[in-house]
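If you scroll down you'll find the structure; I have some questions about it.
One protein chain omitted, others in place.
As written, the chain order gives the labels A, B and C, with residue 1 at the start of each chain.
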């Protein structure tokens, strides 16, 4: 079979995410492309969690509505997801907890009998799945060993028992091994962290917040390996204040948060604009306003990020849509932040941050471009007026340089002034920098396309929506255009990629079509919009339906 | 003479603002329309402060570049402002401190001799001016009495001495008394405060910040009279948190700040969006980014205010351009906030907040429109889904109602939910409210015009820029169009007011033309922009020059 | 107009919202204590049900807003105190109870807590102090012991915890108490005292987080009730507050009860004078 979608569901605390990852690991070992979607409410126990693991022979970047195998650790999973079943789908379940038709096994009893905690059901069910798919047991063992570090033997024993029990079940699906090596599975959060390190990251500060908390966890775990300072600060204002201090002191800094935390950083963002502090901010979008749906996804903060901060100052907004783009985005963000001494915001979202994809981190080279540095000649002036608006940098500790950073308007030395002429020159310095940024960005291709490049129907997308859109376009034979940088918009390249388009359909995870607005303001006509704002990501099948209605 | 412009300058601490107000008071007594512009750096002593008092027979809303009388209490004033003199202008100065040609008097000595502090020079110079303009001394006395409450006698004695000394000077300008009663002079800040009270204000919280600090001072001073609670909180997050608490408890609340403080309020702004809390925010713009030019003016925060806050939610942005509009704006803001249970932002700026104008507060009636209230029937549901998206309000303390406000997505009772269907319904509730707002706003004329209504050249302006633009248009015979509400844009009315326009020129106090962008997005073509971003407001003469270059 | 209900039960004070705290969570103890305390205070006519208004932050603790069938303002993370202050200033007749987590009140929003105490505004603040960021799956908090191995500090945290009782006493709170979520009866009593106290009442609740920082045994081995303690004596209160320093020292002695209580003019009342 060419592709397979498995949904595993249960309560928070049932180890669903862990089980999903193990299933993904199994299918990955078989050489399939993997996409793992996680769906969970903002609670630690109870409620309903599920993962969808989709495996395909071809590259995929999205999960699907419909599934082939439904694995239920509780009854809710059946109730909520039976609508996803196809004619031929199979249900695997714990018959001690769930009533359903299909492959039921007494897993609760099995675990109990072995004196193991209920969460071990997720190991048992993995083994059942493996048996039913005809996967060799040694692969199950391998996956268990690589994912657990406690009670490994006990888990393998349970797995053996469950595997043997299920071995004789009907094999509805047989998974043929593909001729691909297993790939490295990675979440968007890990990719952002690794990309930042490739761009020279030296300092990471954060305050926990879904969906980017795992960036903090990952970097804290690996701080020695990457030679980083990692701080969990008192709150988000402390986070960005510290990062700006570190950047002023010459260290490449990044912070990560989502909308509510970003809101608290807005005053300091404006400081980065005035004082010209290089800084990268990961903004992991989730549905607002306010606390909203904290563990779900959305794309509602493009305009917020674009205009956040009092006063006008240049910035770059990057919107990666898949795992490789996330690595590159975080790397390039560092280099651009330092090249232009500006804040760079990475617009991620829950769907990108927490979904797992096969990744190629080694194919993306590290690249730490030197910033424009002071040559040590004459008197140092932090805000020297230059042709391109970019002043050479020096840092405290450098003999001969007095480095004065200022949140007021200031003269070239960084001394406060309220003179109209100097204020004007500084405003123009910022305008020049914006022009320099546009010029630099033109050197790089920043608009991707998918699907049929000649199609007259174009889906305009950004960020994680790209995954579902690319696949829908593939199926319908239309074209996808995805700007990687959403500000400043790569207008010329967009024009090129739109060439021949008769109908441009914006597809976004928000209620107003925020990118559509920007693209329209740049002079392109948006003919229709497909918007989603219930916290759930698009799937290819859903998009196919919606696009069909329009074209 | 039909109009007269007087500039008085000195150091911070010389009492320039006080003197300017007294001069304005004098001219006001003569029946002139007054406009007072204050220019001062962010320091308490030293530096250079000046006020321009412009008086005219006709209504004016701006000061001018050129001046008729320059009053110098220090040499800097001559150096900085002699460029403003016309052929016929007169310089009045303290000859103990300043070298200049004109009417110099030994004021420092006079004050010293009388054992009074140097600041009393400002009384002496007022008397000199009065003598030279041929104003009766009793008016000088009246103005002194109404503006001072300490050492009144001593000041009157000095004034007498200075008046007698100057009486015999050449009278270059004779001020004829106009047949108008003296008007009430008021700053924009006072107008906003009074307007809010007319709209039912019950609670004001703030943290001091230029240019709106005086709203706090004024309301604190008058809290008993207006029956208000006024709090100077620990910081801006505390300010908006308290105001939201007060509004939840049923009291009409307002907060006032400028860009940096507003930045800190952004997370709570989003809470007002989600929890549907009625709240009015005065955003007194000044040039950013960051601390920028804290005592100067700008219009750089329209887009920031429009998109501030994570997630998408409805809001109204009002941009009053003169003193009467400020009163009305603050009044209407309260009513709209409560009618729609939304945040309403008043976009003021330093030029509006701190300039003084003649005002007619009594002509603008108080108006406290009742919000949609719960009828007490059945079970109370804070977020009841209704046709227009607006749920009836009840407040804690009401027997029978459990009032649950929630920052998460919630059901009609205000209980947290993460269900896609409910999230969608709530997003749609917000969209419905936005529609209801647009419908309501259509009932009111929200676009003003000035100048020649038939001119094909239209100046598009907002906020305080209106004053200078209206006068420039008058002189050039062109038309001014000023939307009072800048979001949601009154598109139909704009179209009406743009009728017949051949050339639309946007005039704004920012570097990008923020309103121009919004108006263009609404489908109108902006042909040219005149932008200013050095912290200084437009003047009519300056605009006339710039417009001439374009048309 | 509806009439106020008599004889309020715990069930009356409960919504239908399904509870999603982990089995064994200390929040259950707080929830039942709060409901009982509220019910009794209403039935004893010390407060009116319709005037009771709860404000919470964001965190596991915050979910209590959904479970309590009373007026509530489920605020932002770190921001329960400022809205509570606003509510009380606006409507002094309301009985306002703010609930917050340790990350919430001592980290994100510490300013507001200190200033509420300084003002001696007539609120009750109840801290669900599990000494961990629980809802975000287990990171160090301001009251975590030094060397805490959370997900953001896998090698152990580097700084010592703050002592919230000491902080509140010096900041100006006029009622400072500590209780243990594992002893809901005692907590209920403390909450009743706190709510009836005229002034800023601070209740620190030691709340084990079953999943990320299970401190039940540690506390059970260490807590004791203050006796022969004069809560009007500030020095004694401070001394008792320092008896345990929120470290993970072996064999701790952890006093519970009312450490400090005095009467002083409240901000909300002074504002209307």
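Here are a few things to note about the model shown:
Here is the rule we use: contacts are C-beta pairs under 8 Å (C-beta built on N, C-alpha and C of every residue); 3 or more make two chains touch, one makes a residue touch a chain.
This structure is a prediction, so every number in the text was calculated from the model and none was measured.
Set against the missing chain, the residues B:77, B:155 or B:291 yield one that touches it, B:291. If you put the hidden chain back, the residue from B:160, B:217 or B:546 that touches it is B:217.
The chain that is not drawn here is touched, among residues A:186, A:205 or A:390, by A:205.
Set against the missing chain, the residues A:159, A:271 or A:308 yield one that touches it, A:271. Among A:78, A:143, A:158 or A:231, only A:231 touches the chain that is left out of the view. Interface with the hidden chain, as seen from chain B, comprises residues 12-13, 41-47, 206-210, 213, 216-217, 220-221, 230, 232, 234-236, 260, 290-291. By the touch criterion stated above, the residues of chain C touching the omitted chain are 107, 110-111, 114-115, 118-120, 142, 158-160, 162-163, 166-167, 170-172, 267, 270-271.
For chain A, the list of residues touching the undisplayed chain reads 202-203, 205, 229, 231, 233-235, 237-251, 253, 267-268, 271, 275, 376, 395-408, 413-416.
In this text, only the chains that are shown with their structure count from here on.
Centre-to-centre, using mean CA coordinates, chain B is 43 Å away from chain C.
Chain A and chain C have centres, each the mean of its CA atoms, that are 37 Å apart.
Across the assembly, chain B contributes residues 267, 271, 275, 407-408 that each touch 2 or more other chains. Shown for chain C are the residues in touch with two or more other chains, namely 58, 63, 74, 76, 109.
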